[in-house]
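Single-structure report; data block below.
Note that one protein chain of the assembly has been removed; the remaining protein chains are unaltered in position.
By letter and in written order, the chains are A and B; residue numbering begins at 1 in each of them.
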Amino acid sequence: MIPAEFEYVAPSTVEEAVQALDRAGDDAKVLAGGQSLLPVLRMRMADPGLVVDLGGIPEARGVREDGDTLVIGAMTSHHEVMRSELVRGHAELVALATRTVADPQVRHRGTFGGSLAHADPAGDLPAPVLAMDAEMVVAGPSGRRTVPAAEFFVDYFTTALDSNEVLVEVRIPKYTGWRAHYEKFNRVAQAWSVVGVAATVLVRDGAVARARVGLTNMGATPVRAHGVERALVGSPPTEEAFRRAAVHATEGTQAGSDASAEADYREHLAEVLTGRALATACG
Amino acid sequence: MPRITVDVDGITCTDEVQPRTLLVQYLRDQLGKVGTVVGCDTSNCGACTVHMDGHSVKSCSVLAVQADGHEVTTVEALSQDGRLHPMQQAFHDNHALQCGFCTPGMIMQALDLLAENPEPDDEQIREGLEGNLCRCTGYQNIVRAVREASQRMRAGAGPAMEHSGETPAPRTSTEQTAQQRVAGGQS
């Protein structure tokens, strides 16, 4: 299948990209890694007049430290993210979730920021980013602003990004020394998550000192499992404690029914998988 | 129309392409490199897998304009002087293909997988091929072939497998830079 015709620009700075988007109004699409966009264009489910390719912007790519914060450029590929020593050391949950995204070829081209901006409820990266209280650095015509992850994901495939804005980088507080696991449940290896649980836990002196849990595909946006986190803190890292905490997994979720699962099954899975994610993280 | 220059299987190609032209269409329709095929339109089957700057990509999900200035390697470049690449030989020796339609993509992904992990176990081989569908073989002989190729290629094992000789060449410079960027942490 062949996409409909479009104009193409490949700016070399974030500012040029924003200008191009601003001029095009709603008629433009941002091309990051293209691993979701190109199939959409090929199926002609979108028909933009302009495609703005961020691939030529060096600033948007790479992983760095900024004091207590880890900064992942939006155009860093999944492959780079999952292999980055910095990410593995300070945000292991992100590295682990990234490893489960699609397949190796897609991970070579697909980008961290592209996945987040696409905001697919079944995507694996929004939940970890939400759980870890990341901040999104967004560039627009009037400069840059920072959006907390909790405000970034708005609805199905919808983020706080305006049509003339691009996601530049993601700032994640360092979770150095935290244990982590991303429990993904899907039908076949390269399928989207039916449900995913992102968990990262700091164990100190034989007890859970802090915990962060996010859920994939339990609503239109990723869901933070605050109830689970609260129930965990102060508990010993035992299977029993994880099971008790996992009971809270569905609080605040609005699981939908679709071809891959019905809502009640998703809720059941969320609970089971939360227990498993915590156990594996601490195991 | 944008003008692009792409190194395809060692030949420098400069062409005008429509922005919407997919890399695989550019390879097949404009360059006549029909060894790389298209099996789906959702980036699931992996039949169109080629290498771009040393990494496997699905050429149906890359625009030709995105390949501008990059190196593309297809299955057609693997055998040299009439000698099969060890991976091709292993596919032949282990009956790892029947109809052969998925084979170019499967071989290119298998090479990428060995570049990532030169000594994979069977489970790692299966995971490394999760983005490539085959309807004929049930995969068992493909796994066998990749295992055998990894043994054949192990001597001086290294990442770049686009050479039929036993001694691998270094990674492309683009790949080195990318690695440094990730490891070095400065964007």
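Observations on the model:
Basically, contacts are C-beta pairs under 8 Å (C-beta built on N, C-alpha and C of every residue); 3 or more make two chains touch, one makes a residue touch a chain.
Heads up, the rule we're going with is that contacts and distances are computed from a predicted model.
Not shown: a single chain whose UniProt protein name, out of "Carbon-monoxide dehydrogenase large subunit", "Deoxyribose-phosphate aldolase", "Cytochrome c oxidase subunit 1" or "Ferredoxin", is "Carbon-monoxide dehydrogenase large subunit". Touched by the hidden chain within the whole complex are the displayed chains A, B.
Of the listed residues B:Val8, B:Met52, B:Cys102 or B:Ala115, the one in contact with the hidden chain in the full complex is B:Cys102. One chain is missing from the display, and on chain B it is touched by residues 18, 20, 28-29, 33-42, 44-45, 47, 74-76, 78-79, 84, 88-89, 91-93, 95, 97-104, 107, 122, 125-127, 129-143. Mapped onto chain A, contacts with the missing chain fall at residues 1-2, 4-5, 39, 42-44, 185, 187-192, 194, 259-262, 265, 268-269, 272-273.
By our rule, only the chains that are shown with their structure count from here on.
One inter-chain figure worth recording: chain A and chain B are separated by 28 Å, centre to centre, where each centre is the mean of the chain's CA atoms. Against chain A, the residues of chain B that register as touching in their complex are 2, 18-20, 22, 25, 41-44, 46, 49, 52, 55-58, 60-63, 65-66, 109, 112-113, 116, 127-128, 130-132, 178, 181-183, 185-187.
Residues of chain A that touch chain B in their complex: 1-8, 10, 31, 34-35, 38-39, 41-43, 51, 53, 55, 58-65, 71, 73, 76, 79-80, 83-86, 102-106, 108-109, 169, 189-190.
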